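Attaching a single structure in structure tokens format; questions to follow.
Of the protein chains in this complex, one is absent; all others appear in place.
Right after this comes chain A.
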Amino acid sequence: MQASGGGAGGAEDRDDQQSSRIPACQSGSGSAEGEAVRRAPQGRGGPGRGRAVMEAAVARPQGEQAPGGVGSAGDVAPLAVRPRRGEVVLTLRVPFQSPLEADMARRSLLPDAQRHQGLIRKEFAVNGSDLLVRWTADDLAFIRLSMNPFLDQLSLVIRNIRSLGLPPRQSRS
């Protein structure tokens, strides 16, 4: 599992189709690696610095070949809600063996995800073989409260898939 900087979740710039997804990976040297949380930019029409962060996030996916590939046309629908000013966003990328497994995990975890949606927003997507989970909240503390039990449930789903395995005809591709 890898936590990637999803703060520029401002990648909801409507002008760019591709950037309306969670950035799949922010690889390469520098800023995003190891950085779990970034503050969302200060509004769309904000002054130079805010716009630059957003643009950087927009530009990067186009320039890179992220491992596993940036999403293809067959992906699950993009995440449409942009974070408000001052909100904290954390994105988790969980690589699976195949898109099928990633989507299976998503469908097992999603139905109970809405239980505490007052304080935090939790969104799921599948990008290639990666499960992407994004938390948005006013306060990092809320995200931590949600994330800890979520990681336990996710771990159980992963163990479950490993212990039972996919039947031969549903093999990894």
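Everything that follows uses one rule, which is that a contact is a pair of C-beta atoms (placed from the backbone, for glycine too) under 8 Å apart; a residue touches a chain by one contact, two chains touch by 3 or more; residues count from 1.
Going forward, contacts and distances are computed from a predicted model.
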Taking the list "N(6)-L-threonylcarbamoyladenine synthase", "AP-1 complex subunit gamma", "Exostosin-like 1" or "Kv channel-interacting protein 4", the UniProt entry for the undisplayed chain gives the protein name "N(6)-L-threonylcarbamoyladenine synthase"
In the whole complex, of A:Arg85, A:Arg144 or A:Arg159, the residue touching the missing chain would be A:Arg159
Touching the hidden chain, out of A:Leu90, A:Met104 or A:Ala125, is A:Met104
The missing chain sits against chain A at residues 104-105, 107-112, 114-115, 149, 152-153, 155-157, 159-161, 163-167
